[in-house]
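Heads up, this is only part of the complex; the chains shown haven't been moved.
Read from first to last, the chains carry the letters A and B; within each, the first residue is number 1.
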Amino acid sequence: MAEQPKGTTIILFSGDMDKAMAAFIIANGAASFGHDVTMFFTFWGLNALRKDERVPVKKGLLEKAFGKLMPRGVERFGLSKMNFAGLGPKLIKHVMKKHQTASLPELIEMAKEQGVKLVACTMTMDLLGLQKEELIDGLEYGGVGTYIGDASERNVNLFI
Amino acid sequence: MAEQPKGTTIILFSGDMDKAMAAFIIANGAASFGHDVTMFFTFWGLNALRKDERVPVKKGLLEKAFGKLMPRGVERFGLSKMNFAGLGPKLIKHVMKKHQTASLPELIEMAKEQGVKLVACTMTMDLLGLQKEELIDGLEYGGVGTYIGDASERNVNLFI
């Protein structure tokens, strides 16, 4: 089976903490396994790449509203289930610490260190009014063409 | 890597506007890239293929209720997040127009023009009581076997 290219792409569409965790755990696992890995962050998932702090950039009113309504980074994500108005994520973080599981920010750092390619969807940036200054460092920028180009050469392609 | 077949299948399970947009953007991107593309519409995603207008067909009570409770076509879909009782989709449509992004009905037309194969899940049609007359033109009809047959020959297979 050596003829087949091995590799992974993950589209992170969702802006939920649990789904982002799953995405980064799979990405890191695949990278350890020797796969080329690309993560493509689109729609709500793009918020995973936002900086923690407020970044002063010039924006229209609607873009400002979007920016405020959406979470700045994974530390502010909620759960897709059992969120309980923010209590759920705290409980999960608590049990993760207890079991010495890597936190989401640590998983992102690990992904960068392992050479996982993190791509911010430029169409989403346009629509939601998010600017490069507001996103973390070490990203690439691209659209659906970038995604398809990588996915075409891989066999593990997930939409999360 | 020429030995590997290139191609895309997308299962649209979700009935959310944002996820349907992602599905059609990827499908159109893959088709432009030269992929054979199949989209398989199942469960709530099947509603993306419903005609906009009410179609008079004979149905049982339960099927009538399902038909009324579920949206007729993508224009009536809500968002998976920040729906705000229907305000969210309006805002998104507004910014899409502003950025001259193709609307969801335009993306569906584009997919047809590019030869993307649109398959309505017949099991879902049976369960929810949706009939061919209620769905848009230019569809194929099939079950899980149709999906697996196509996915087996492709490498980019997504569930949305």
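One rule holds for everything that comes next: a contact is a pair of C-beta atoms (placed from the backbone, for glycine too) under 8 Å apart; a residue touches a chain by one contact, two chains touch by 3 or more.
If you're wondering where the values come from, they're calculated on a predicted model, not measured in any experiment.
Visitor: Counting all identical protein chains, and not just the 2 shown, how many does the complete complex contain?
Guide: My count for the entire complex in this file is 3 copies.
The criterion applied here is as follows: only the chains that are shown with their structure count from here on.
Visitor: Using mean C-alpha positions as chain centres, tell me how far subunit A is from subunit B in Å, no decimals.
Guide: That pair's centroid distance is 25 Å.
Visitor: Over in the complex, which subunit B residues touch subunit A? Could you list them?
Guide: Touching subunit A: residues 1, 3-4, 6, 8, 18-19, 22, 25-26, 28-30, 32-33, 35, 80-82, 91-92, 94-96, 99, 101, 155-160 of subunit B.
Visitor: Please give the residue numbers of subunit A that touch subunit B in the complex, ascending.
Guide: By the definition above, subunit A touches subunit B via 3-5, 11, 13-15, 42-44, 62, 69-70, 123, 126-129, 143-145, 147-149, 151-155, 157-159.
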